[in-house]
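Apart from one protein chain that is not included, each protein chain of the complex appears where it belongs.
Moving on to subunit A:
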Amino acid sequence: MTQSATQGAPREGGAALASGRRSTKVRRQRVRAAWIFLAPMLVTLALVAGWPLLRTFYFSFTDASLSDTGGAAFIGFENYLVYANGVWYGLLTDPVWWQSVWNTFYFSIVSVSLEVVFGTVVALLLNAEFKGRMLVRAAVLIPWAIPTIVSAKMWAWMLNDQFGIINHLLMAMGLIDAPLAWTANADLSMWAVIIVDVWKTTPFVALLVLAGLQMLPKDCYEAAEVDGISPVKVFFRVTLPLVTPTLLVAVIFRLLDALRVFDVIYVLTSNSTNTMTMSIYARQQLVQFQDVGYGSAASTMLFFIIALAVVIYLYLGRRQLGVDQ
């Protein structure tokens, strides 16, 4: 019994113990203990996540301000959409909000795509045999460990329009004639943000993909080598299909992170509408303009937009994989 429990179903843990053989008294004691052990964690999460989320939903239907959240009056959907004096008002009519939604998705899709491509390349490299592999792997982790704020500041300095090393190098190489205003220029600032984000988070994707690569069976590759199939073909026919589940996981982690992006944009371009994302917009309303009702409406929208994006992604991913887990 013990053998089958450990080998056959490692995920079940104490399942075999709980069902059958042992007396129900032990079992009941274990279940009661389980709930007692879970309680502190569940209470904490309810306090910092569940309750605040419900309050945010509630605030979005009130005129609460930051100085007085308790004395808010219920105003229905006015924060979202209201018709007054022949004009529609509210979050859903604010072009800056829709600009933020668009920016968020543009940023997320472009940066996550680049991260997946670069991450896969780096993972394939780290999977190869060479001297100093451990050292390289540690070095690749550096961008991941650096606080987002610090990496944004470091890049802001490197991308500085007058004294930045990037402009200096690009001009020395003759690629540009005049310095570029990376963070101020409307067309470039989003790319500046994407450059920093890709630099910072590619290591995470690379490590996930590397872990996926290391779990692949070796015999496929030996067979391919014996048959003399080109490495490129092996990658697209064997490796890529096999690591696709890992890639999907990496993408969902990164996508969720990218859709709520705040730090890097706040530091690099502050409240500029060219790079304003949903999080920046909501926080600006909440804290800077002290309008908790309207800001909460934006937060609520953000929550549901992200939830919807995740559901769609999971649905498409599952269909593409052709599995039903």
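Basically, a contact is a pair of C-beta atoms (placed from the backbone, for glycine too) under 8 Å apart; a residue touches a chain by one contact, two chains touch by 3 or more; residues count from 1.
Following the convention adopted for this analysis, contacts and distances are computed from a predicted model.
The unshown chain of the complex is recorded in UniProt as "Sugar ABC transporter permease", chosen from "Sugar ABC transporter permease", "FAD-binding protein", "Phenylacetic acid degradation protein" or "Aldehyde dehydrogenase family protein". Listed residues A:82, A:188, A:224 or A:310: the one in touch with the omitted chain is A:310. In the complete complex, the hidden chain is touched by one of A:92, A:154, A:188 or A:229, namely A:154.
Contact with the undisplayed chain is limited, among A:91, A:190 or A:208, to A:208. With the whole complex as reference, residues 2, 5-6, 10-19, 22, 26, 29-31, 33-35, 37-38, 40-42, 44-45, 47-49, 51-56, 59, 64, 66, 69-70, 122, 125, 128, 130, 134, 136-151, 153-155, 157-158, 160, 162-165, 168-169, 199, 203-204, 207-208, 210-212, 215, 246, 249-250, 253, 256, 259-260, 262-263, 266-267, 278-279, 282-283, 286-287, 292, 295-296, 299-300, 302-303, 306, 310 of subunit A touch the missing chain.
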